[in-house]
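Okay, so here's the structure we're looking at.
Only one protein chain is missing; all other protein chains are in place.
To keep things simple, chains are lettered A and B as they appear, and every chain counts its residues starting from 1.
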Amino acid sequence: MSWEPVIGLEIHVQLKTRTKMFCRCELGFGDPENTRTCPVCLSHPGTLPVPNAKAIEWTVKLGLALGCEIAPHAVFHRKNYFYPDLPKGYQISQYDQPLCTNGRFLVPGPDGDAYVGIVRAHLEEDAAKNVHVGGAAGRISGADRTLVDFNRGGTPLVEIVTRPDLRSAEDARIFLQLLRQTVVELGISDAEMEKGSLRFDVNVSVRPEGSSELRTRTELKNMNSFAFAARGIAREIGRQIEIYEKGGEVDQETLHFDPTREDAPPLRSKEEAQDYRYFPEPDLVPLAPARDLVERARAELPELPGQRIRRLERDYALPFYDAEVLSGLPALAALFERTVAAGGDAKATSNLVMNQIVAAGVDPAVVDGLELAKLVEARGRIPRAALDEAIAASGTPGFRADDYTADTAITDAEELRPVVERILEGNPSQVEAYRGGKTGLLGFFVGQVMRELGGKANPKVVNELLREQLGL
Amino acid sequence: MAITRDEVLHVARLARLALTDAEIERLQGELSAILDAVGKVAELDLSDVPPTSHPLDVVNVLGEDEPRPSLPVGDALANAPSREGGFFRVPAA
Partner (left out) sequence: MIDTLRLTAEDAAALLEDGEVAAAELHGAYLEAIRARDEELHAYLTTVDAPEGEGVPIAFKDVISTRGIETTAGSKILAGYRPVFDATVAKRCKQAGLPLLGKTNMDEFAMGSSTENSAYGPTRNPWDPERVPGGSSGGSAAAVAGGLAPWALGSDTGGSVKQPASLCGIVGLRPTYGTVSRYGIVAFASSLDQVGPLTKTVRDCARLYRIIAGRDAYDSTTVELREPVEIPAAEDLRGLRIGVPRELNEVEGIEAGVTDAVRRAIDLCGGLGAEVATCELPRSVEYGLACYYLVAPSEASSNLARYDGVRYGLRAEGNGAIREMYERTRDEGFGDEPKRRIMLGTYALSAGYYEAFYGQAQKVRTVIAREHAALFERFDVLVSPTSPTVAFRLGEKTENPLAMYLSDVLTIPSNMAGLPGLSIPCGLSDGLPVGFQLIGPQFSENTLFRAGHALERALEFDFVPPRLAAKDRA
């Protein structure tokens, strides 16, 4: 039997607002412990939450980017449970009336568009940081005490829940990368996994190919990179298939990965039936995003990475791979478009931008498209060295392609002939070797001529002269 | 509406209350009586009535994303039953 993986994701994105979700403590990273706290985020008696307007605006923006409906009436709920990193004994979150629901997110692929369904995207507050000490370092088990730092507690956090629409570890990786790029380009999050500003859990199950059933799923938690997650998912898919093929049943359980030790096997735990006693947060009034504000936000939404891939493919007849790479860096895609608009051939421009501009470490944002178009046009007729030099300089102010292209190169054979003769005379042993069959030395001679002339010679003419002089 | 001893124990666990046997027994009786009384709300058919979770009809009360000073760490920790450096200390979680 062949098996089909069914994968859904739950992604947490910390918003990079200046202040916390429900108080105005300034957010930072790496501050001394408990220096970014106030009576509200320490949950002193009588303190009350005041929602961060920017966080709500950004969640709406993200919801729109995910193709969600923005609720006309959304409510914060309390999710009640005890843990030292949760100072109120409840987390303010959203439950059955979230801000964003029912979206679809475009994930272009080489074989066409895929859409990942978004169940919901809601806003909540992040927990504080617990440090478990005294036992085996950093591990929960065996610690003899826990130290709590509330600096991070209360950071605005968007939770995005996908439908189980992903069918492979690779799909999941591509989706996550595109989602990450989307939030970064929206300017609402750093989305850096190593800083914890992007985190995700994965639900995995498998089913017989062609079936539409949903079998028991396991939840994978605490993965610290896309690649690590992809490996973990692939392993879990294999494990479940093996169980079913041996006639067994998959248990509903959670696999906790150790983010500090990729090679460690995940800890397994049964999913406890939690009773969070959700109820509407009485300290807050409902949210009712004004329709005109939502429509304005929709109109102001920038082009999203997924759409950009599709447009580059379509408008410039680029292969998917090119479109994906260009889109991966918006400044690169913009340079590509400026250059083509100035007359550069699309595929040639794409190659030059993706490979040489990137390899040269030039900031694509500062390159003049018109000048780059001239280089694209000249690329076949100027020496490789000259082209490389030109590209390396393309980001400097006042860069002019003409300084590097044929316009200044010597094309007159009569002017070049004496130089060619001088080079051949000066390298008799190489001439002999060439005539003995080592024709690969032609490049050596071309290089010598070019060096003599500071690169300012038409390589085609130089080649012709050399062949003529060497008599072959 | 009678509440069982097991339910009392379950709720006490959810609420993180270590109750003595005497307390459990007393609460079982008291809660049963109170639930009987408050269960009265079920008499009304309110399927068409929206819930009120808030007495005032206001929405969108928000704060601007402008930082205000945090507490000095000494104030943050001033009432802590136990601390270690700048951290609050608790038994292993």
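To be clear about the criterion, a residue touches a chain if its C-beta (ideal position, glycine included) is under 8 Å from a C-beta of that chain, and two chains touch if they have at least 3 such contacts.
The model shown is predicted, which means the values in this text are computed figures rather than measured ones.
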Residue of A:T59, A:N80, A:Q356 or A:T405 in touch with the missing chain, whole complex considered: A:N80
Residue touching the undisplayed chain, where the options are A:P39, A:G67, A:P302 or A:G395: A:P39
Chain B, residues in touch with the chain not shown (by the definition above): 3, 7-8, 11-12, 14-20, 23, 27, 30-31, 33-35, 37-44, 46, 49-56, 58, 61-63, 71, 75-76, 78-82, 88, 90-93
Chain A, residues in touch with the chain not shown (by the definition above): 39, 42-51, 78, 80, 82, 84, 87-90, 146, 148, 275, 277-279, 282-285
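As a working rule, only the chains that are shown with their structure count from here on.
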Residues on chain B engaged by chain A in the complex (per definition of touch): 14, 16, 53-54, 56, 58-68, 70-71, 73, 76-77, 84-93
Chain B-touching residues of chain A, taken from the complex the two chains share: 17-19, 24-26, 32-39, 42, 50-56, 73, 75, 82-85, 130-132, 134-135, 140, 143-150, 275, 277, 279-280, 282, 284-290
